[in-house]
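Shown next, in structure tokens, is the structure this report addresses.
For this depiction, one protein chain was excluded, whereas all remaining protein chains were kept in their positions.
A, B and C label the chains in the order they appear, each numbered from 1.
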Amino acid sequence: MRTPSETNLSAEDLLGLYRRMLLIRRIEERLGEDFKRGDLPGPVHLYIGEEAVATGVCAHLTDADWIASTHRGHGHFLAKGGDPKLLVAEVYGRAGGVCRGMGGSMHVADFSKGILGANGIVGGGIGLAVGAALAAQLDRKGAVSAAFFGDGAANQGVLMEALNVSALWKLPLLLICENNGFSEFSPTGTVTVGAIADRAKPFGVPAAAVDGNDVIAVWQATNAAVRRARAGEGPSLIECRTYRLRGHVESEGSFIQERYRADEEVAAWIARDPIARLASYMDEHALAPASAREAIEAEIATIVAEAVAYATDSPYPAPDQARQFMFA
Amino acid sequence: MRTPSETNLSAEDLLGLYRRMLLIRRIEERLGEDFKRGDLPGPVHLYIGEEAVATGVCAHLTDADWIASTHRGHGHFLAKGGDPKLLVAEVYGRAGGVCRGMGGSMHVADFSKGILGANGIVGGGIGLAVGAALAAQLDRKGAVSAAFFGDGAANQGVLMEALNVSALWKLPLLLICENNGFSEFSPTGTVTVGAIADRAKPFGVPAAAVDGNDVIAVWQATNAAVRRARAGEGPSLIECRTYRLRGHVESEGSFIQERYRADEEVAAWIARDPIARLASYMDEHALAPASAREAIEAEIATIVAEAVAYATDSPYPAPDQARQFMFA
Amino acid sequence: MARRRMIQAINEALAEEMARDPRVILFGEDVEISVMGDTRGLRATFGPDRVRNTPICETVMTGMAVGAAAAGWRPICHMMYGNFLYTGMDAIANQAAKLRYMTGGQIKVPVVYMGVFGAGRSSAAQHSDAMHPMFMNLGGIKVVLPASPADAKGLLKSAIRDDNPVIFLQAAGRGGEAGDVPEEEYTIPLGVAEVKRPGKDVTLVAIGAMLRPAMRAADALAGEGIEAEVIDPRTLMPLDEATIVASVQRTGRLVVVDEARDACSAASHIAAVVTEAAWGALKAAPKRVTVPDVAIPYSPPLEKSLLPDPERIAAAVRATLGR
Partner (left out) sequence: MARRRMIQAINEALAEEMARDPRVILFGEDVEISVMGDTRGLRATFGPDRVRNTPICETVMTGMAVGAAAAGWRPICHMMYGNFLYTGMDAIANQAAKLRYMTGGQIKVPVVYMGVFGAGRSSAAQHSDAMHPMFMNLGGIKVVLPASPADAKGLLKSAIRDDNPVIFLQAAGRGGEAGDVPEEEYTIPLGVAEVKRPGKDVTLVAIGAMLRPAMRAADALAGEGIEAEVIDPRTLMPLDEATIVASVQRTGRLVVVDEARDACSAASHIAAVVTEAAWGALKAAPKRVTVPDVAIPYSPPLEKSLLPDPERIAAAVRATLGR
């Protein structure tokens, strides 16, 4: 990690990033437990371990900017300012959920916050984000659009189509690849040739590969890309190398028999946990007292408790709701 | 063009290439006239001006190798050894056509010659060729598979998917881009960012951009790629820069009002006509007497006349044939 | 009234709606020069921001239409031929059709996908498909198939104003066909069928390009003393069941003519719906005149042999009358 003077980030900024990452972590830990207890109706893909990516990127975005997310979408939702209550209630399938229980974990969206939604289609968010970038360009208000997608998604042809058309039209687009080393259970190298960041080069799209567990590195790379996009100079690709500390999907123990990664590998990445790393960094540079982080921890415990209480208090939707919302 | 000693091609080889290009030219000139006269039931996309590409590539292939073609597919069909009679009859919609009149110009195929077929879907042949390359790899007989596709098709995401999976599996695949400067009526630069050959680089796939109106250059680039593929070393991409001397589709005069290219541009490319160029090259290096070419011209005139006669003699298919061939 | 070809009527609808609402944008392959003719001149009038040629990339095109709509614009995504909708199917089926629903009605998705579809011009198997049944079954997508220039214009204007994804399919064989188009501003609501010819003996529902042979069949049948009521649903999703059922309640007989392949065709669906709704009135089994479950062949006599024509339609009508 860089020294504070290189980062452009104040201690307050850093605590803000810390807080956001921790919020994602604690909400998802809770959802993980809920899943294990059988309290969640559908599948959940947790973002634990990858929080620095969504947090470092979304720190640059306002509600006027757009993001399109993935099947692993809780982190993006919270990083972009989505309400934890509405998220948890949605994953619980309740009427008070952000999508009234219609979408669940794989479809959490809040258009009022610029969140185009999680997505059950790997690579599906890329097209949506290109469209939002086109909208932003036409709006001429300097908004940008970011597509999050995995290393696995990088093998979908839509990425190349997006690179070409966004470069051609100089769309304010950020292509954020979350390379967590796996496409489900396939290690990246077994399905993906070459470096993903390089795929931007033939299109003259600037690309960077950064340590995706270093929130400051992600923040900095995004800073450059967002400036470029807001200035009308076109798209950028940022490949964030990270790791998911949980399974691909919380239910995987029930259907996967083989081990697909070594304990040592997981342990090595636990040692690079983005939240703990930011904490050490702040300690090292005496940027914020541990007490500040403890206060955040306490605050977030309350938020999680409130979100869960809100969700459990919320009723299931009335069945006739299922026939609504097809047509506007 | 190179000097004869650099080419590995004998005078006989060159006359063979000349003959093949001229066959494509004369057959298509005839089809163009037929279209104008209203004798062809469907649309035709002529390959005139681009003959060096199919010819230079297919010279390396046998019936055991596969090609997948495009909507502009007559040239590939003839270059790969398809029968002119069967081609013309097919475009005429006759029972004696290679597809019994079921497919027409956009679907001419002859599987016995390794011709997987022309295709109405831009980029559609790429997936077929990848599959044939997989088949060839499994067959372990050293066969290769070549996908022809245009500069416009290079913007279809399937190209990136094909590059990734073929590089991953080291498939014996040739990706032959026919960059004729237009995607229908859009000049390449208005829809395509960067150099197409560069799109292979992130995947470590060797790529070359060659003068597609120089049959020897195409031959040589293909030579290297085919060797590589047969040796199990994986795919290659060759971008052939060429030009179509006719319209995108023969009917375009009836629906396009604007001019979309300058007369001078067309004239400049006429001056680079691949057939005339090979003729001059042979003259320059005294490789074959003009009389040899005249003999070829005469021979081809006969072939064209016979093909047309065969086609016009062939009846239209019996209507009940339309209900056949859906299921094997 | 003004005499207009189908393609001109569509062009007018596009121009009028783009002039009316600055948030309507249009993109597609070669829409600037306009391969179909329907988008001709729009680039010059509305500028390069709002009218854009795209590269050939149907996958991202259909998706970006959804994203741009979600972000507040009203995109028209021109797909040229209807079978390229298959190429861009992912975002249509997985995103456009479901985004509003699965996000609990948070947004509207005002996208129009346009394409030319169907057989009749020796365009062969791929370019001749009739794919409206697939879109009818998707849910969340409106499906519009005009059969005349006037309907095309009025329906397209409504489609553009509609806050939902709409697939607007123009029959390949009808682009050049002329008809009278009102000179004053008008729209035709989606979901409303039209009785194109009144009659009392049999209800003849004709979809899209099938209207013409159905009208010819009705003419011929009239000579035999059979009065067919010809109805054009115009919109297939939502379907104006009421108009069709009311007609069958009177006539007691139904023939549906559809250019789609038979299995799970619009014809099958309309027949099933009407059978249930008008059971008591039905005097004969509803009949479908469709294309067999094969692709469309290239050679003209083969193609012709598969498509519904006035003879086959009239024969089906006679069969329902026991003649």
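Keep in mind that, in the parts below, a residue touches a chain if its C-beta (ideal position, glycine included) is under 8 Å from a C-beta of that chain, and two chains touch if they have at least 3 such contacts.
Here the structure is a predicted model, which is why all the values come from computation and not from measurement.
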Which of the chains on display does the removed chain touch in the whole complex?
A, B, C
Identify the residue among C:Asn11, C:Ser34, C:Thr54 or C:Asn94 that touches the chain left out of the display.
C:Asn94
Out of B:Asp139, B:Glu233, B:Glu284 or B:Asp313, point to the residue that touches the absent chain in the complete complex.
B:Asp139
Looking at B:Cys99, B:Val226 or B:Val249, which makes contact with the chain not pictured?
B:Cys99
Name every residue on chain A in touch with the hidden partner chain.
41-43, 93-95, 97, 99, 101-104, 106-107, 119-123, 152-153, 155-157, 183-186, 190-192, 255-258, 260, 316-317, 319-323, 325-326
Contacts of chain C with the absent chain, listed as residue ranges
58-59, 83, 86-87, 89-90, 92-94, 97-98, 101-102, 124-126, 129, 131, 133-134, 136-140, 237, 239, 260-269, 271-273, 275-276, 279, 284-288, 292-295, 297-298
Just checking the interface: what residues of chain B touch the absent partner chain?
66, 68, 97-103, 107, 109-112, 116-117, 119-121, 124, 126-136, 138-139, 145, 157-158, 161-162, 164-165, 168-169, 324-328
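Rule of thumb we're sticking to: only the chains that are shown with their structure count from here on.
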Whole-Å gap separating chain B and chain C, where each centre is the average of the chain's CA atoms
36
Averaged over CA atoms, how far is the centre of chain A from the centre of chain B? Could you give it in whole Å?
46
Would you mind listing the residues of chain A that make contact with two or more other chains?
157-158, 161, 164-165, 168
What are the residues of chain C that contact at least two other chains?
54-55, 57, 59-60
